[in-house]
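And now, subunit A:
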Amino acid sequence: MERRRFLRNAGAGIVGVSAFAGCSSPGGDDERPSRTESGTGTTTGAATTTSLGGTLRVATYSSFTGEGTAGNWLKSAFESEYPDATVEFTTPENGLNQYIQRANEGAPIEADLYVGLNTGELVRADEQLDDPLFQSLSEDVAGVDGIKDGLQVDPEGRAIPYDTGYISLVYDENEVEQPETFDALLEPAYEGDLIVQNAQQSDPGRAFLLWTILAKGVDGYLDYWQGLQDNGVRIMSDWNPSYEAYMNDEAPMIVSYSTDQVYYHGEGVDMAKHQVGFLNDQGYANPEAMAMFSSASNGDLGRRFVEFVLSEEAQAQIADLNVQFPAVEGVEMDEEFTRYAYEPPEPVTFTYEELAGNVSTWIEDWARQVASK
Partner candidate 1 sequence: MATVTDAGVELDGVSVDFGDVSALNDVSITVEHGEFFTLVGPSGCGKTTTLRAIAGFESPTEGTVAIDGEDVTGRPPEDRNVGVVFQNYALFPHMNVRENVAYGLRFRDPPGGVSRRERVDELLELVDMAGLGERDPTELSGGQQQRIALARALAPGPEVLLLDEPLSALDVRLRERLRVTLREIQQSLDITTVYVTHDQEEALAISDRVAVVADGEIEQVGSPEQIYRSPASRFVAEFVGDNNVFEAAVDGSDPPRVSIDDQTVPLAAASKVTPGERVTLSIRPEDISFDERDVAITATVEQVEFLGDAYRVHCEWGEMPILVKTTHDEIPRETTTIWFDAPDVHVVGRSVTE
Partner candidate 2 sequence: MRERAERFAVPLGLVTTVSVLIVVFYYPVGNVFADAVSSDGRPTLAPILDVLTDPFYTGIAHHIFTDPLGVPAGIIQWFLAVELSPSGLDLPPTSIGLFGFTAYQAALSTVASVALGLPGAYLLSRYEFPGRHTIRSLTILPFVLPGIMVAVGFLAMFGRNGLFNDVLAVVGLGPVEALFTLEIVVVAHAFYNAPLVTRLVTTAWESVDRRQVETARSMGATPFRAFRDVVVPQLLPSLLTASLLTFVFTFMTFPIVLALGGLQLATVEVWLYARVQNLELTEAAALGTIETVISLGLTYLYLRYEARQVATGRAGPSLARRQLVDGVRSLRDPRRLAIAAYGVVVLVVFVGPLLSMVVESVTGPGGEFTFEYYRFLLAQQTSSAIGTTRPLPAIVNSLLFGVGTLVLALPMGIVVAVVANRDVTGSRGAEAVLSAPLAVSGIVVGLGLLQTLVFGTVLFDYRITVLGPSAIVFAHAVAAYPFVTRNVAPALGGLDPRLVDAARSLGASRFRSLLDVELPLVASGVVAGAAFAFAISVGEFDSTVLLAEGVDSYTMPVALERYIGNRSLGPSLGAATAMGTVLLGVTAGSFVVIDRVGGRWQP
């Protein structure tokens, strides 16, 4: 009972869906300002460059580091900028939970920065802990103002987005026509045609669920999902196996990223199978953020690193290597990326405040409905 009422109250707060104007439309080839030639060094003074040093311990997910990754590019670029500094990556298997649990148990947090945070995780950290896990950065870090409006999810300026993906449909145009709206997915024409991911454990799955909550409201999303279930939606564990299933023609539509074609273009590729479709002309933004632990031992260096990540060159590199969109406004991407990555006409996303106190209930209610025996 308690939970329901709480949900309804909270739902009232979501009326103001955060939305912002898109920079490009699907297939569009918008003119963009050419990339500034100024080096990254211009953002920081030469004095700080030489005086700052030591080791910066960056916690992140494992595919952020390694051969040809954004993490490794950042490490070498940052270290050549700050010759006395060393960036060390640590990649805990259970991600942010590792640090929330450590804080809960009073165990030491052996990292300064966390890279790869999403809004829901920040909500979870705050719900679990009395003392804040992260410190506010927006005051002391240059470049935060440049972040796109709709991606400024954390009002307290702890989570600083560095790139974003947009959740969309990817469909096979040989098999189905593009569904334009959420309601269209309930039509018999799309019966058994859609693969989504489990919102309990998959990022795009969770983003898609939240997107349906934005579209259908807190009171309506479960009914909508009942409709999807009746129309044979397949809910798989994670993005990888679900995409594998899509590529094996198990279904002609899948919830995925709007950058799909960046991977899949070139000779001999059947582009029909990689069509990006936005529903209700929206796409759900899933920004990736970085944040600095309250217990960080090398705060100054950490802040310089965050600034560095927000620099134009780094933004372009990260977006390119992560196949995501830059978080900072006006970053010039290369021609190939611009051509194959689609931004939704109306990007939408929940902010921290909207998710706080709600997101786990929403997901729980949804999962119980799906898995009910």
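Candidates were picked such that all candidates are chains of the complex that A comes from, given by their letters.
As a working rule, contacts are C-beta pairs under 8 Å (C-beta built on N, C-alpha and C of every residue); 3 or more make two chains touch, one makes a residue touch a chain; residues count from 1.
Just so we're clear, the structure is a prediction, and the values are computed from it rather than from any experiment.
Of 1 or 2, just one candidate touches subunit A in this complex, namely 2.
Residues of subunit A that touch candidate 2 in their complex: 61-69, 71-72, 75, 89-91, 93-94, 97-98, 100-102, 105, 107-108, 124, 128, 198, 200-201, 229, 234-241, 243-245, 247-250, 260, 263-264, 268-270, 322-323, 360, 363, 367-368, 370-373.
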